[in-house]
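I have a structure I would like to understand better, so I am pasting it below and will then ask my questions one at a time.
The complex appears here minus one protein chain, its other protein chains still in place.
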Amino acid sequence: MTAGRHFLQIPGPSNVPDRILRAMDMPTMDHRGPAFSEVGRKALEGMKTIFKTEGRVVIYPSSGTGAWEAALVNTLSPGDTVLMYETGHFATLWKKLAEKLGLNPVFIEGDWRSGADADAIEARLRADTGHAIKAVCVVHNETSTGSVTDIAATRRAIDAAGHPALLMVDTISSLASVEYRHDDWGVDVTVSGSQKGLMLPPGLSFNAISAKAMKASETAGLIRSYWSWADMTGPNDTGYFPYTPATNLIYGLNAALDMLHEEGLDNVFARHRRHAAAARAAVEAWGLEILCNAPADRSPVLTAVMMPEGHSADAFRAITLRHYDMSLGNGLSKLADRVFRIGHLGDFNDLMLVGTLAGVEMGLRDAGVPYRAGGVQAAMDVLGQTLDTHRDAA
Amino acid sequence: MTAGRHFLQIPGPSNVPDRILRAMDMPTMDHRGPAFSEVGRKALEGMKTIFKTEGRVVIYPSSGTGAWEAALVNTLSPGDTVLMYETGHFATLWKKLAEKLGLNPVFIEGDWRSGADADAIEARLRADTGHAIKAVCVVHNETSTGSVTDIAATRRAIDAAGHPALLMVDTISSLASVEYRHDDWGVDVTVSGSQKGLMLPPGLSFNAISAKAMKASETAGLIRSYWSWADMTGPNDTGYFPYTPATNLIYGLNAALDMLHEEGLDNVFARHRRHAAAARAAVEAWGLEILCNAPADRSPVLTAVMMPEGHSADAFRAITLRHYDMSLGNGLSKLADRVFRIGHLGDFNDLMLVGTLAGVEMGLRDAGVPYRAGGVQAAMDVLGQTLDTHRDAA
Amino acid sequence: MTAGRHFLQIPGPSNVPDRILRAMDMPTMDHRGPAFSEVGRKALEGMKTIFKTEGRVVIYPSSGTGAWEAALVNTLSPGDTVLMYETGHFATLWKKLAEKLGLNPVFIEGDWRSGADADAIEARLRADTGHAIKAVCVVHNETSTGSVTDIAATRRAIDAAGHPALLMVDTISSLASVEYRHDDWGVDVTVSGSQKGLMLPPGLSFNAISAKAMKASETAGLIRSYWSWADMTGPNDTGYFPYTPATNLIYGLNAALDMLHEEGLDNVFARHRRHAAAARAAVEAWGLEILCNAPADRSPVLTAVMMPEGHSADAFRAITLRHYDMSLGNGLSKLADRVFRIGHLGDFNDLMLVGTLAGVEMGLRDAGVPYRAGGVQAAMDVLGQTLDTHRDAA
Partner (left out) sequence: MTAGRHFLQIPGPSNVPDRILRAMDMPTMDHRGPAFSEVGRKALEGMKTIFKTEGRVVIYPSSGTGAWEAALVNTLSPGDTVLMYETGHFATLWKKLAEKLGLNPVFIEGDWRSGADADAIEARLRADTGHAIKAVCVVHNETSTGSVTDIAATRRAIDAAGHPALLMVDTISSLASVEYRHDDWGVDVTVSGSQKGLMLPPGLSFNAISAKAMKASETAGLIRSYWSWADMTGPNDTGYFPYTPATNLIYGLNAALDMLHEEGLDNVFARHRRHAAAARAAVEAWGLEILCNAPADRSPVLTAVMMPEGHSADAFRAITLRHYDMSLGNGLSKLADRVFRIGHLGDFNDLMLVGTLAGVEMGLRDAGVPYRAGGVQAAMDVLGQTLDTHRDAA
């Protein structure tokens, strides 16, 4: 029996605001009735403003994993080669998914400590003179490591190589937290999910689709039904769906869209960058190592921290949960027990961040992990130096 | 601007009880943390008591359409022949889905006015001496027509034919409203969804899986990833999922399981039968025709009513919505505008039913449809004659 | 264990709409902080639009009983004579309250079957040549009997008698359901509560105060503290309260104000009149007697029905509760067990009304009460003849 509010500081699902939970806590409506049209349209049109696209967005009742699958099965044919980049565990899962679908992923190996290297991508594409590669797939924010890939640079790499491959980007843990521009950056398919920057519970996923990707879907040979874009477009045009949508999650999505625009997306992004800077200052003050060793690639939404040799990250996380009622993210696959991840995303503010970092600092102490005190203080210093001036103005 | 509570009397999504909405209206939790194990296990084990199976149940974050796809892709190989039965629109959609997946559905044609004919199934199977047919797929409660297929009889037909085909049953609109016995009736894959008898919003779907079906999945050649049973089993054994589950819907599911067992499944089934009898009495009193012309097949969860020649069912439904704030189900595909459907399922009681039927009767009057008054009265008579004696006892 | 939605058809508390419950289901805020000012002001100003007054309205965290007390203690002195009218149980309770406060109530006796007789009031006031009577207190809608008093006529009676007494009116069960005009009708203190036409849970009560009543409060000798208007006015002017307000109920009140104005008060009143007409048609069709025997005084918010001799109203109500999960109002004090009351107020619509009347009709049958079938049908006929044309227009 614990008192007070649980600190859900995994890198997603993020804390769902009351306003969104209450919006979902309303009677399910007739998804074929006239009133639903407005609800559906608001969601579909609203998501375009988040992806920053004039193109089509589709919404699935599924977890983000489904949207990964959707991106591939709508655009590719059995045996197609796709260039993927090993930024971490989720990039690896996406690659395994491609294999299950009968695709031929070429995987640029990485050390899980930075975003994707655009030069390496460019080099592979230049080498692919026959244009066997049909798509380049990268993860914008690698949730397992806390590293961000520069998507605009990735686009430039493809263009520099003069390669016609589609560009597909996973923004499951970055959308609505980190700046993203589907159209400006020339992305063909953006994949996302509801439970991170969109501040919803899990259960919705998204594809934003370029005209080029939509065209590719007309001839793509992979089998698809549930994920079929073609089946979505007709009903979506009037705010409806080809099969029963997750009505109450869509209520929540519409509330989330309102909240994001009320705060202003640029303010949302700035807030995440500021909290990440404060979190990193804490980690450095503790004398611990941040997993992402490319400073420019460090994530605004989470910070993955390496555990000192000989100490168990999972034992430490168990202590923060038991002593401080806080959930931290675990290390995944090859990072298991060696890394813990601090989520600082979604509906989050300065005092929640300090509380979170205090839970980490006190947990390090309780777990007997060698660290220097002062991380929380360091974070408070950063927060003070970067105080939102727009609030003062408001 | 309307006052009072909307009457959502489509045949699903059904009215979600406050208790379930409130259960969902709680903070999303860490789906990889220790506390989730109990939540996940309760849902997975609980669903076995609803399907009445000792076998495995998997839960997808998806609409019911996804669970249709899951049943097929886990058990079958490209080009496989499946015997399907045209009970109505949803059976037809399932067949189209099979085609999209590259299967070869053999469709026993029906007139959309009854459940599947077990004799016809038996005959086809007997004729299939080479056992080309790999699965028999039927819809338990055809939501588009209000007819029920006798699943035990279907099983007997397969056995009588000595045929090894898998039996797959869609219970999307019947589960937890109409008696169902996955194990006793020898079903191999049962497909279901959250938004009907389970009284949840849409967004979860289910497969109940026999040992035979699970074995078939080991060699089935269709491509699958999101829907893969094999990926589910490991994590499910400890209450977890291979990808992020729809956490808050699962909270709701656990509340639904409690509610169903508190009422008692047999009482739930009896309640649905009783309300259906009253609804049919109303339709007959109005002098209208029930679409399902096989009395034994008439559905406990909805009653589809044929519109008198020359009258538009959709115009009538628009009037019941505008005048009485009630949503009724429309006629689908070839029944469009010719049929309206009255849902009487889920979290429902006598007075809600009378209100519903009053909305129909007053709507018929307002829409100028020829009818005899007295349907509501007839329903009240049936309700009186069949009053739940268990309530008196309680 | 019951299924479906309970029919709460007592004459208040009425059914609370989801939108109001959800508005209340938000974090309590600092009632002294800057953001509360807007919340408090909206409630205080908004209530003026409901009472139709330019004067001051005060809001108490209390049940309606408290607002009765507040009206008296703020304006009167020990031993003051007040003229009260015995319209029923609640008028009698108010009179008893006056006695407890040390006032001297003169009670015009009534038979509990009609509203107050303005002529009788005028006669008493004319006879009071010394103006010993300091206040005239009437109940607008007598919840125990379902009769309405004509407040404009009461005002005219006072004026015709040339009497300076204050006019105090209890609108606990009429406000926001039955037309009411505090200023136009020259009322000095209007008393009300949250749980009827305002569609809130119980816990808030109100006084609307004329300038004359406010002036009287400056010299009134009764002891008061919690109920003191004088303590309210300063803080209220900026949206605050002298002691902690019932914050979350005020959130709900603000949602209720929005809902009432979105529907339009005149539409709300018309809706209640229409439903009352249908309810009365049902009672007459059953061959039962309406308690209020002055047709012009019959209430738009409830209908009290006399039980045939030899039958217990409470036994009947117990059956409607057990068989149909519907709560009806009981007979109070001298009407105990002889009357049942049907509430048709607040957030209510046609199909809820028919469901309610069906519960009564089936309950009469189940309880063995002599009645003629056809009440529900009669109500449906009235509803059809009086269908809201504004809905068609909308």
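A, B and C label the chains in the order they appear, each numbered from 1.
The definition used in the following text is that contacts are C-beta pairs under 8 Å (C-beta built on N, C-alpha and C of every residue); 3 or more make two chains touch, one makes a residue touch a chain.
It should be emphasised that the depicted structure is a prediction, and the values quoted were computed from it without experimental measurement.
The chain omitted from view is touched by exactly one of C:A3, C:M24, C:I121 or C:M232, namely C:M24.
Seen across the whole complex, the unshown chain contacts chain B at 18, 22, 25-27. Against the chain not displayed here, chain A makes contact via residues 1-5, 7, 15, 17, 25, 259, 262-264, 267-268, 271, 322-326, 347-352, 354-356, 358-359, 361-362, 365-366, 373-374, 376-377, 380, 383-384, 387-388, 391-392, 394. Interface residues of chain C with the unshown chain, by the touch rule above, are 5-6, 8, 10, 13-16, 21-22, 24-34, 60-66, 69, 97, 100-102, 193, 195, 201-203, 222-226, 228, 243-249, 321, 327, 330.
Note that in this section only the chains that are shown with their structure count from here on.
One finds 54 Å separating the Cα centroids of chain A and chain C. Chain B and chain C have Cα centroids lying 45 Å from one another. In chain C, the residues touching two or more other chains are 25.
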